[in-house]
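Note that this complex is displayed minus one protein chain, with the remaining chains in position.
A, B and C are the chain letters, set down in written order, and residue numbers restart from 1 in every chain.
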Amino acid sequence: MTTTTSRVNPNVSDATARAAAKAATENQPVTFGKALNTALADALTAEQSVVIFGEDVGTLGGVFRITDGLTARFGNERCFDTPLAESGIVGMAVGMAMNGMRPVIEMQFDAFAYPAFEQIASHVAKMRNRTQGRLPLPMVIRIPYAGGVGGVEHHCDSSEAYYAHTPGLKVFTPATVADAYLMLREAIDSEDPVVFFEPKKLYWSKEQVNLEELAAQYEAGKAAETEGKARIARAGSDATLITYGPSVSTCMQAAKVAAEEGISLEVIDIRTIVPFDDESVAASVRKTGRAIVVAEAQGFASVASEIVARVQERCFHSLAAPVLRVTGFDIPFPAPTLEKYNLPSVERILDTVDQLQWEA
Amino acid sequence: MTTTTSRVNPNVSDATARAAAKAATENQPVTFGKALNTALADALTAEQSVVIFGEDVGTLGGVFRITDGLTARFGNERCFDTPLAESGIVGMAVGMAMNGMRPVIEMQFDAFAYPAFEQIASHVAKMRNRTQGRLPLPMVIRIPYAGGVGGVEHHCDSSEAYYAHTPGLKVFTPATVADAYLMLREAIDSEDPVVFFEPKKLYWSKEQVNLEELAAQYEAGKAAETEGKARIARAGSDATLITYGPSVSTCMQAAKVAAEEGISLEVIDIRTIVPFDDESVAASVRKTGRAIVVAEAQGFASVASEIVARVQERCFHSLAAPVLRVTGFDIPFPAPTLEKYNLPSVERILDTVDQLQWEA
Amino acid sequence: MSTDAHAGRMTEVSDKFGITPEDYMLPARHMINLLDPDGTLRPQDKQGTEPGHEYPLPSPARLMEAYSALVTGRRVNDQNSALVRQGRMAVYPSSHGQEACQVAAALCLEEGDWLFPTYRDTVAVLTKGVAPMEVMTSFRGEWHCGYDPKAYNCAPMATPLTTQLLHAVGVAHAAKLRGEDTVVVAMCGDGATSEGDFHEALNFAAVFNLPVIFFVQNNKYAISVPFSQQSAAPSLAHKAVGYGMAGERVDGNDLMALMAVMTRAVRLAREGNGPLLVEAHTYRMQAHTNADDDKRYREDAEVAEWKAKDPVIRIQSYLDDAGLLTEQATAEITEKAEAVAKTLRDGMNQDADTDPRELFEHVYSSKTPQMAEQQAMLADELAREEA
Partner (left out) sequence: MSTDAHAGRMTEVSDKFGITPEDYMLPARHMINLLDPDGTLRPQDKQGTEPGHEYPLPSPARLMEAYSALVTGRRVNDQNSALVRQGRMAVYPSSHGQEACQVAAALCLEEGDWLFPTYRDTVAVLTKGVAPMEVMTSFRGEWHCGYDPKAYNCAPMATPLTTQLLHAVGVAHAAKLRGEDTVVVAMCGDGATSEGDFHEALNFAAVFNLPVIFFVQNNKYAISVPFSQQSAAPSLAHKAVGYGMAGERVDGNDLMALMAVMTRAVRLAREGNGPLLVEAHTYRMQAHTNADDDKRYREDAEVAEWKAKDPVIRIQSYLDDAGLLTEQATAEITEKAEAVAKTLRDGMNQDADTDPRELFEHVYSSKTPQMAEQQAMLADELAREEA
């Protein structure tokens, strides 16, 4: 990890931070949003070179409050608002990373990252390679994404394919509260730029997780790595649902319903789209012989397409049926009155399971 | 087709234009670039609302000379230079299309379209849908793309996946001189926005094509449509190479070599990535039972991934082997000293053909 | 002022006023302000006008027309906020406090001219003539903008900030190439001026000498970010000189000043003097949207200070003092406003009738095979659901 001499004011001791985290986490379920917030706070505490900035992330704490309280606690030099310009935010982050910082920046909504596309595709992704490894860009671009929250146009895009297709970027997307914490810490500590997709419908979801313990494990190097490691979210034997981010919970529900109908579905949460865990995915599909890829984004030339292509290549002789997809339609995201017709639903997943050419 | 009353000065009569085209085409092979240039000139002649603009497309005729002579012939109001700003060019084109024009704009090189990504993804692609069909955006974004010309960094990207993944855009890419002419005419006449990818290594390639005849056929409505119609570039029976743009010629060479070795490869030139011709592709693969998708772009979450996914879904029971891919590596395009190692080559295609699990 | 300047067209224009190009391009020393907060007309030497920046008072008839639209605008803002609270609408970014800007942006235009609004410019769109329920379509959560932009010469309200300014430039350019004298008003907020598209739009408009008025409502905040963190410029109007166009600042809570400045800007643009940048100083009196909590980033005292400058009360006192607000006039104006509010209430209380199958109809001019396939799949699901 890069360490830089820093005059940035830490403001708060490790002990105080731990105490705050403790109070917040010990006795009650934790939201996904709080896990992200805690990960940011812990990273700011652990590493002087971490800086957070973006639109409304300071005083307001972000429109989703993921940076809530960070400016008050760490000072305006560690977490601050910028003028309203996404290319500016990413471009400035590139420069800061070139000069010893580890910027963690927020794009307010998925579609509002597009003005920064040039900076991301031509610089964030390529600076390390362009300099033969001499200028690594350790930075995280946080993007709240996907639907399910009744957001209006431009607020619900699933844009992961654009970044996953761009060599040089890593693409993470957590689906559980614990992963929200661990994967964000890993992303911030990565020497590579990470586009970090946060399923916004999960921000308010709660799980019983002891963040303090998780933090201690992570900092002691004892937490299991998540990068490149898919998670078997549910074990099963008849077919595999391969999914990530906001669709993991839908797949879990589908698997539950299927189980009641006597079909055993395995659910794999990819966690990091780049790098991709071919091994775990292929092992599962070789075992079950059937697979469906489930993702919210429009399907054409998507991450789901890639997963299908990889799976059929690696598991061809184990497959009893073609690998199918349940994805968003190839239409602009229809928020909010009709979004439910576009989102992969339990019913649509189960319908697709039925199409997996089960012998009579 | 939208026709608008126009004070734009046509400058030149149809007859003069035809004569010029005639002289240029009758007795000698025509380059791909000249076919594009002629298509632009013919479109300017046929339709008063067509306007061409971009960086250096006026006096200079474009860095690849695709707009050569158009300002001189049609006047500065029909073909003109803009300030240097890609988002500005695309955004202004959106407004002009909203107000009755049919803009045909040039992005100077593939990677220099990225600053316009916001305008393309959020407006070009979505305006028709956002207005329930009331504001169609008939416009063409021409993008010279791909490698093979020894271009330096940022000049050789194959960026078609970004656009193909964006609902609302059509994505065309011609691979022959005749298609260069016909597909560009079709793109300009389309009521939908078309991202038109020109394989820059083909600009100087020549074929014996009578552009005047082609123009007459096209304008009489007698030319076969290319949108959504894949082209069987070479018939074969043992395996299908599915490809487009700059890789078509490589596949043709590979098929020739394979034929000498007794393997009969069918080559399909997709022509329009969106809309995609499922029917022709599936028919071929059902016939041959084996398929390889060949494309220059990095493979991860690419158009090639999509084609693999579609083919295995539609042709599963006809497949004797998994559908394989030969694509660029998942690295930034390594122009120019090492680009040959990245580009799909005849050898790499033939190696992959060998892997198609041929029975002994 | 710079004598090496090659400000071609601006020199011609400024010559008409007998001042230097830079004095023409830079905003007047003081912002244009005709009415005091209490509605009294300021003495002429306190109006901010100066050579090259002269603003005759609008006629009483025009003021009354604007006042009526203002009253409707305020009523609509408050009605919509109520409908959101009642759960009848998904989201509403109110322009409460900014209605004078909204009204002037629309009323300065003539038949055939275009307006490019943002999500906050409902009142401008209404004033431009779009039917109330059509304006509100997207805020109800429907998937499309609700009105026909060509029927009203009014673009969809833009959500991605600043992007619409370039479309405005394109509309003006197309019109110019056809020899039409269309003027376009392109609206955005203070925050939006920081986006790259702002720069590109102003530059394109100036280079192509297009009749576009860039109208910035500087309401002091971009969600939570105060203007001081958005720009270090003396004013946003000062940006004009960097493009070779004229800039002006105007009191955005002074309907009379706004009508004067915008009307003149439209005239100058239509006469071929190129684009203009107008910055209106106003204040967002309520939260960014109903989803925002403005207590987190500003003091009540600041809001209270601006309450005293309310644009509705100000022009009302003026018109009242001028004897224009007869009982009948007031009744008519109120009635008009109430009618619009009722239309909204009635409309919003009916559920929107949308067919999910339509989602595939407008992505392309005709359905691709893939669209047809996906539509059929959905139709099948719906049929099974209904069965």
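Just so it is clear, a residue touches a chain if its C-beta (ideal position, glycine included) is under 8 Å from a C-beta of that chain, and two chains touch if they have at least 3 such contacts.
Every value quoted in this text rests on a predicted model; they were computed, and no experiment measured them.
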Going by the whole complex, the chain not shown touches A, B, C
Considering the complete complex, of C:88, C:144 or C:249, the missing chain is touched by C:249
Full-complex touch with the removed chain, picking from C:29, C:46 or C:295, is C:29
Chain A positions in touch with the non-displayed chain are 4-8, 51, 77, 82-83, 85, 87-88, 90-101, 103, 115, 118-119, 122-123, 127-136, 167-168, 170, 190-192, 228, 274-276, 278-279
Contact residues on chain B toward the hidden chain run 55-56, 58-61, 63, 81-88, 111-112, 114-115, 150, 152-155, 300, 329-332, 334-338, 341-342, 347-348, 351
The missing chain sits against chain C at residues 1-10, 21-22, 25-31, 194-200, 203, 206-207, 209, 229-235, 238-245, 249, 274
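Please note the rule applied: only the chains that are shown with their structure count from here on.
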Here the gap between chain B and chain C, centre to centre from mean Cα coordinates and rounded to Å, is 40
Going by residue number, chain B touches two or more other chains at 87, 115, 118, 122, 129-130, 167-168, 274, 276
Residue ranges of chain C touching at least 2 other chains are 143, 160, 196-197, 363, 370
